[in-house]
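For this view, one protein chain was removed and the others were kept in their places.
For reference, chains read A, B and C in written order, and residue numbers begin at 1 within each chain.
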């Protein structure tokens, strides 16, 4: 048997609906016989009547409704059709969900699923990686699973957590990534994972870029150099400890993300390592992001806009020579 | 004669309306006899009939309307009543204004004024610094003037620029900051300024935190150490060159911002200096931000949440000892 | 500026028997007015940090909201709802605590003034962004229905300005789609801050929006307590009975500044001659006197009682501890082991 990243997300939701009657799914086209633009909720409306609900095209109200339901003890999962449309709900997410616990002492256990990241031909409005916007503001947990196993267990964890969780699932991984089966338990949330052990350079990454980083690392292994690859798993909280420990071993740091270059996750990792572990570094750290333009439609452009294993390997080689 | 930061903003708008018939001001309560929640447009509706227009409470539509007018050759200035409410317009700003030039080859010359930052008793929804959200996405210029002179000339520049500009004006500086008179010319946009020369440590800052940094530098000067203070002026584009040159002189870096700690301007500055000027640093860089919670209402809390000259001086002393 | 004032209507004579809650409602109105007068005077004396927002002129509408609700209902009030909040059970001392920012108040000094609530007691805590609370309330009602609760409703208030936000539109529409037992009381007080109606919307009558959402819509004269109690009370009953969401649009004039910092000099003198500009509290008191619903001594007693309650609330709150930056728990999430620490270096 084999299960994809997308199936893992569906299975996690099926399990959540089965095990916890507080859970419901709210989003555009998630219900009926359709099961979502990506089929992440396929069959669930039938299996769990009245608990997988189609909504109007109203991202602000979808999240607002989820917040209200969460305050009354429910555990809503909101599916955005694409991460990019969560811009419409940003105010509810940042200013309502994100502030509620601190203001009132009452937490808001909602999970917002963001189908994120670039895929071929998707263009400026169906390709965005928005983790850095959400992580910048207080009050939210931002998950960025990079493996089938994490996609599964982290979504289950997300719903269990009493605070709002932004769950960034990468559309590129939906079908590209397969596992043999689903784990019954995952690593604790908040801990980064050594996805590949090494000694010569640390690459820190997450989501789809983890996979590109691993390919780059294998490539370079052929050249006799061993790259350690750290999977952040959650960009907020960011597990500085694991990253620092890795850099302590390797002395070199490359951070790779798919979102836009200014600020964001890669800048944050570099800021933490250099402020807290400056003397661990034997060379200047480096980072790779997408380009500072909208995400292009045509694959010729997109493949340059998006970081990939080749670019990562090239930068890694350069760093390894320094 | 003396002119405040707020008066400079008003004067810049008066000049713009006088000199350029393409300019109009669009925002809640900017018109009539009222002239805006902070009086930044006081008297302008009367002086320039039909060009300073009150809008419904519709931030998304305010910005959308401005985009459309800009496409037809106008130079709209949108006033958000508080930066915090621009979350409602974020989609229009990021996804419409920010992508338009790259997609269609036609630029969108709008200026969005964001009354930003904390003031006493303003609480979670009237105190935010949102520069890092806007700078993260492509297609926007993000200004953060820290002086009366810059408030004036940069707003004039903002309207002249063919691209969308997010102009973050700091409410704390509105009345606190005074100058003798208004300059006829300012520094070019995109260049940071050495606000204070020094040799022992570089503090990079912008907006209200520049003023706190300068106070801290004066404080420490009494102890015989000279801090160089760099005013970024625009956080995007970020003038890496000026920052690196300063760090080359001092060997030490502290970055201070008022927005939330994860990601954002301070992380970006540190990432640039450490990736591009690692060997210039004699010690680990450091940063100071607001706390990772909503901005509190009560002054006792707010004064701890917000970085200030004392905290900056303490951190600077620590860095200077390293 | 007056062009959007509704064509003058004859004031409908209140023929119906006095509403059973008329006097109770009046006392809440009196309490709110007394409280807010004190608050405003403290503000002028520099004793309140931040803004002070009062509901002067809006007490009849607001009290009718709060008083029509019962335990188990959910109330999402907005800026000018002191009367309704009190009537629904918010202790005055919590208001004082929030304005002063004590550690003991529901917001513990973290948030202030009108941004307060106790969600566990059915009092949602508004955020500033207008319209955002409508959908939150819808979600609460869905959850209550989902777990089999019966006989509850939700009520939220909004200004005519707030109705122009996208959030309020999405919230109203989703309420109708979910068919939740909701009452939305929109008060057209003719201004959003300094902006008069003609720059806010262009329809003849905001109640016409009801139909476009599949709501049932009603209008009322917000200066007339009897009408407020009657029409809002009936809307609440209809929602409770399972009818579609209800929109009630009240017309009044905001009789104070947007906040106490605002001298509202932009309001032209002539508007005070409009029927909607009448002070609901005075009108109610006059009605009580004219119809001798209580004797003057009782009225005087009520007034004194209100003053006493207000003084007590502030006296208690002022003695309570203020928050402190050093002792504060700077953690925005409840799952403490998942707190992020960007500046661990210190």
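Just so we're on the same page, a contact is a pair of C-beta atoms (placed from the backbone, for glycine too) under 8 Å apart; a residue touches a chain by one contact, two chains touch by 3 or more.
As the structure is a computational prediction, the values presented were derived from the model and not from experiment.
Every shown chain that the unseen chain touches in the whole complex is listed here: A, B, C.
Among A:9, A:44, A:88 or A:108, the one in contact with the hidden chain is A:88. The hidden chain makes contact, of the residues C:170, C:279 or C:340, with C:170. Shown as candidates are C:200, C:219 or C:279; the residue that touches the absent chain is C:200. Within the complete assembly, B:139 is the residue of B:35, B:139, B:257 or B:285 that touches the hidden chain.
The omitted chain makes contact with chain B at the following residues, 24, 55-56, 58-74, 76, 91-92, 95-96, 98-107, 138-141, 161-163, 189-190, 236-238, 240, 268, 271-272, 275-276. Think of the hidden chain as still there; on chain C it touches residues 164-170, 173-174, 176-177, 179, 198-204, 206, 208-214, 244.
On the side of chain A, the interface with the absent chain consists of residues 28-29, 31-34, 37, 53-61, 81, 84-85, 87-88, 120-126, 261-262, 284, 286-289, 291-294, 296-301, 303-305, 315, using the contact rule stated above.
Going forward, only the chains that are shown with their structure count from here on.
In this view the innermost chain, defined by its CA centroid being closest to the centroid of all protein CA atoms, is B. Taking the CA centroid of chain B as reference, the farthest chain centroid is that of C. With centres set at the average Cα position, the gap from chain B to chain C is 35 Å. Rounded to whole angstrom units, the spacing between the C-alpha centres of chain A and chain B is 30. Mean C-alpha position of chain A lies 40 Å from that of chain C.
Annotation for chain B: residues 84, 87-88, 124-125, 262, 284, 286-287, 291-294 touch two or more other chains.
Taken residue by residue, chain C touches two or more other chains at 107, 110-111, 115, 127-129, 166-167, 331-332, 339-340, 342-343, 345, whereas all remaining positions touch fewer.
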